[in-house]
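Beneath this line is the structure, given in structure tokens, with notes to follow.
Showing chain A:
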Amino acid sequence: MKKTAEIVVIGGGVIGTSIAYFLSKKGKKVVLVEKDDLASGSSGACDIDIILQSKNPGIHLKLAMESAEIYKNLTEELDFDIEYENTGGMILIEDEDQLQVMREFVKKQKAIGLQVDLLDFKEASKLQKGLAPHLVGATYSPQDAHVNPMSVCMGFAMAAAKLGAEICLDTAVVDIKTSKGAVKSVVTNRGEIETATVINAAGVYAPEICAMVGMSVPIKPRRGQIIVTEPVPKLIMGDVLCAKYIVAKYNPGIVECSDDPETRLGVGLSLSQTRNGNILIGGCREFVGYNRSTTHEALTTILKHATRLVPALKEIHAIRSFAGLRPYTPDGLPLLGPVNGIEGFIMAAGHEGDGIALSPITGRIISDLITDGKTFADISSLSPKRFDAWGENRFAS
Partner candidate 1 sequence: MRIVHHPILGDETRVCNAIITVDGRQIPAIEGEPIAAALLAAGIKKFRETPKHNKPRGIFCAIGRCTDCVMIVDGIPNVRTCITPVRDGMIIKTQKGLGEWSEAR
Partner candidate 2 sequence: MIQKTGVIYQGYPSEQELSKSPGVPSDERIKRGPVAFIECVQEIPCNPCEEACPYGAIAVGQPITNLPRLDEKKCVGCGACIAKCPGLAIFVLDGSEQKAKISFPHEYYPLPQKGDVVDCVDREGKAIVKGIVLKVVKSPKYDATAVVTVEVPMEYIKIIRSIKRPGRS
């Protein structure tokens, strides 16, 4: 059966559901299609952190801060418990070199308006019990927070549905039809949907969707592995990262070619505790295609790193591990907005590990762009058009 929609959103993760919600709020008639279930990709296989202080000072941090503002009242707005908690967070620093880097990082972040401070070991230990004595300090920001990413997806989707959006699960997009350089319809395994606007929020699968309109984007899956512990009484104060995490995140080149598994796997600490008491211990960053298996090497390497920084974890039981694929982009920034050459085709993908943090703001930006043609800030640096040359080069090679 053929149906029509004002806008079709592809992808039922934190990005797609957020966009569906914000568009519905503006009165748009949205159909969201998801090939599996809500939160089945990266949004269901990630940590729970909304961390501001890990973001590069600049547009990245600015968006994260705007997003954090929306999160504060999102539970009420959606009338859905997304398990939001303003926990604060810290980045552990192991040596003088790291301290040097973090000092600079903090200075720039402060300039943008983030509340963040450098703590010495004693001050850090007061906030977080069980730290290893060799640490030299930590940065701390009271603005970091937690949510349950799956609940965020559910909350956005259900709120969107209440506003009239249609959420189609188990619905895979198989083709996008265009005519005279403009989107005409989206073909799914359950039928065709006529539309003039389609939003590609397919995360790591965004390149597949782009290929349907003959477009190429430099998004690639970057695997992260996370270990889950048994629920325990409150042990982790908020989000606890390590300075190495920041290095691993922004310097993919350094990580790949090392002999040391910790460096090669891009291991950096990411600790947080859910409302139920489970501690999530991450993580690593590997380019292994779409392989979502976990590995013994990553399990032991991540846990060794984590227990070196927070020895108290040793007494706790691990109950599960999982792997998720982050949609990596070469400059660490998502692709947001229209593309050249295909009218009505809008990108909203490539958030790598920041999808949760940037979910609400992405929904707002995309809905602004569609209804008003502009948004609150200059997001030209996020435009997919910045990679046009990349695409051409790629086709040339």
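The rule is simple: contacts are C-beta pairs under 8 Å (C-beta built on N, C-alpha and C of every residue); 3 or more make two chains touch, one makes a residue touch a chain; residues count from 1.
Selection rule, in plain terms: all candidates are chains of the complex that A comes from, given by their letters.
Fair warning: this is a prediction, and the values are worked out from it, not measured in the lab.
For chain A, the touching candidate in this complex is 1, chosen from 1 or 2.
By the touch rule above, chain A contacts candidate 1 in their complex via residues 230-233, 235, 276-277, 315, 317.
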